[in-house]
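Only one protein chain is missing from this complex, and each of the others stays in its spot.
Now for chain A:
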Amino acid sequence: MPGKLKVKIVAGRHLPVMDRASDLTDAFVEVKFGNTTFKTDVYHKSLNPQWNSEWFKFEVDDEDLQDEPLQITVLDHDTYSANDAIGKVYIDIDPLLYSEAATVISGWFPIYDTIHGIRGEINVVVKVDLFNDLNRFRQSSCGVKFFCTTSIPKCYRAVIIHGFVEELVVNEDPEYQWIDRIRTPRASNEARQRLISLMSGELQRKIGLKVLEMRGNAVVGYLQCFDLEGESGLVVRAIGTACTLDKLSSTAAFLPACNSPSKEMKEIPFNEDPNPNTHSSGPSTPLKNQTYSFSPSKSYSRQSSSSDTDLSLTPKTGMGSGSAGKEGGPFKALLRQQTQSALEQREFPFFTLTAFPPGFLVHVGGVVSARSVKLLDRIHNPDEPETRDAWWAEIRQEIKSHAKALGCHAVVGYSESTSICEEVCILSASGTAAVLNPRFLQDGTVEGCLEQRQEENLPAGCGFCHIPYDELNMPFPAHLTYCYSCRKQKVPDVLFTTIDLPTDATVIGKGCLIQARLCRLKKKAQAEANATAISNLLPFMEYEVHTQLMNKLKLKGMNALFGLRIQITVGENMLMGLASATGVYLTALPTPGGIQIAGKTPNDGSYEQHISHMQKKINDTIAKNKELYEINPPEIPEEIIGSPIPEPRQRSRLLRSQSESSDEVIELDLSHGKKDAFVLEIDDTDAMEDVHSLLTDVPPPSGFYSCNTEIMPGINNWTSEIQMFTSVRVSRLSNINLTNQTLNKNFNDLCENLLKSLYFKLRSMIPCCLCHVNFTVSLPEDELIQVTVTAVAITFDKHQAVQTTKTHVEKSLQRASTDNEELLQFPLELCTDSLASHTFSPAKEHLESASSNSGIPAAQRATSVDYSSFADRCNSWIELIKLKAQTIRRGSIKTTVSVEKASPLTEGHFRQRSAPCANSTVGVVKMTPLSFIPGAKITKYLGIINMFFIRETTSLREEGGVSGFLHAFIAEVFAMVRAHVAALGGNAVVSYIMKQCVFMENPNKNQAQCLINVSGDAVIFVRESELEIISPQQPVASCQPACSGGEIAT
């Protein structure tokens, strides 16, 4: 009997009138947990009943405590007929199961009915008494903490980061059971809500068990998703990163945000490998690594983890193959070995984190992704979800081998998603291949690494950019140069990653949201034919998406993408691709070349003129963007960069498919001109339109910035005002003459207009930045496109803006120091002097001992990387089309990150500017998709919020049509999230995410239904202005020069 759950029902308020005669209600409450039910007395004739019940006690196993939600039903007593339900409250008691979180849940909860929405509120108190359970073979995993946050939570320290945990459970969807034909919509919705609640409880418990097996105590970056597979069932799956976390002592937690991390930082060895190309047997190119497989789902059996040894990521060869770096020395080998062994034990060396403790990330190899088209089939035995497991295992293997091909042993910023339409399902996984520091991966290596500290020093700001693979055996044709920061190692010319910008990365200017949008029509088809058609389209879509991203990046004058997320959505008659990322200019990477337009028919004079006109427009746009985003890198003479790369120049090619349906590709030799230009060839109207569409993306109005990462590179003076919002648009396409072009244009307009609307709506917050802009696209019906955006607008102080753009001097040392200055402003501002100097030391070390490595010029090469590989792939695809399915992946660009989480830095900036919380009868609960709250310090994590709601109506018109219905529902969902957080004693939700918003309508029947799934971490934050500030506040300006000066000297 390991637990006793105690519940008290205090009162209700604002109840609906249930008795028309008296305009009052005779309410009572049923409290249910598992199979036990208690009832309160009936409180007659009141809309504000005071039950003040006794404590209802449930004696339960902790396994049930984890799985089951507490279910509270408010009913209207009726003497003669059946009691009418007013509504329900589900309370997840998981936060009460671990000691550091909440101790009591107490507060007003909205009473929710799936047909009527919120109907009044109920005041409930819930407590749990847990008994220690010594049973080693227990099935519960009480005590394992869960965090949605994809970084190490603020008041914790990562002792060990164990790695990937995943689990999925399947069940029949109650909506599709035979009984659904005879029960009411309400009963059906409630059955579904309850089932999903149960399944996610079970899932969390199972994941917890895995974590305990790994000897961890927490899951960070926990992402749980539902796949509504319709007839074939309901899948709840979750991934996360198992960690061992240490709670920082309370004093430390109350110190300015940066203190503990920065202290941490100084002890962390920078295992920057100066010569990352240690494996001579370079992995084959991504092209070769592709596998295309499509087999009927049934044929899969569950793969056991032991079978993966052949794919172990570690290149077995030794070090020092021909590249310039020599001082890597035995330490590196040791390091690598340690890392290898640490990671080798894992089936999947994946990390769902997007930001890392300092020193964790060594190099980044690029984005790896895999997609697979599957045909859904009824899940026959829910207890053995083998098929789904096998599908994911297959994709993960794919990802793993791609990472290996990029010379990386791990994947960070990893995520998985699905898109389902009828019986076809696209499974996608993506992440960033990376080389990690073993320090956090296992015990016992720390000392060894520490010793190397003196030798291993590189400028922190550029290490992650250095390529992890062998230059001579590059996995794909890439275009390398010497790092523009340290001049010693090679870097690619463009970098795509799925992670957040490392905090120590040095950038010039500000970042911006970059989106690629794409639609492709597809014939309606059934089953395998449909799956094949989709498989055939996918490579073209990925290619186009990448072209767009690359073009837009160039147009912005930037050279790296962070937080890249490519979503491919499948509908009845089309496929949609939406890629979002945050573009930045990394100082370590070469200046991007411009975009050059080349005409196909050069004889025609007017055509020429037209081309040159376009060229001018593009050049103007680039210039304008550079000004807008304050990108003004210094011109660096070629000599300083170092000798040209000895290797034979690769032919850069730019490939364009001439028309959408054809797979013919053009090769274009770009290696002629000296300056690395990215060439767009205009050969037909399509291309023309593409160029036009490039130019139609309007920049946000002045005072606005946007990004999809946690924080905006180049802005660090946040003020405390935040506004989280969700915006949904559904557009109906006129189905006459739908072509890919009109479709693209429609989709583009939809997204652009949505952004414009957001800018307009939030204009009162200027200057502000939209952070964590998260677009999701779905195709609910034939001609409907649904776009859902969740983001947070954060104000920042224009006048106190820290000067972020520095003029870069030619000497790398000097420049690095300025960079450090930029990136370390935060610690400077917040730490006392001594702390600050500690903070700096690693950066300085990096800078000085930047190891040399071969560099490569030319930007067009790297651009060609993708494209050429794509081209090949496209060709090969033609042959492979006969195969029933294929998994698409690409290992493209590289990135390495060795950084602490981005947010703590920003968090520190604004303590003095926070506004007092307004007093209100209802406590204010902030919600944000970010992991931090500007101007405030998170003092406690209260547990995970994971809620699933269904709302249905049969009176759509009366509720204000589809807009009125969904508007009200989303507002109600927010309200319920806030109420649960408040009941836990919290005042904010961080890392909030709306994972699903499935909207279905039938206006003819006056009906609509919507399912929403949200999650986040409930926290308590304290305004920094309210904290007794321990260390004296240091104005940025005064502190900075001194520190950076010392920095240079050391």
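As a working rule, a residue touches a chain if its C-beta (ideal position, glycine included) is under 8 Å from a C-beta of that chain, and two chains touch if they have at least 3 such contacts; residues count from 1.
In this section, contacts and distances are computed from a predicted model.
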Inset, instruction - Mind telling me which option in "DNA repair protein RAD51 homolog 3", "Aldehyde dehydrogenase domain-containing protein", "FGF1 intracellular binding protein" or "GPI transamidase component PIG-T" is what UniProt lists for the chain we can't see? - result: "FGF1 intracellular binding protein"
Legend entry - Of A:Asp62, A:Glu121 or A:Asp227, the one touching the omitted chain in the full complex: A:Glu121
Legend entry - Option touching the unshown chain, where A:Arg732, A:Lys798 or A:Arg957 are the choices: A:Arg732
Inset, instruction - Tell me where the left-out chain touches chain A, residue by residue. - result: 13-14, 108, 110, 118, 121, 701, 723-734, 746, 749-750, 753, 756-761, 763, 784, 786, 918-922, 924-927, 960, 962-964, 966-968, 970-972, 974-975, 978-979, 999
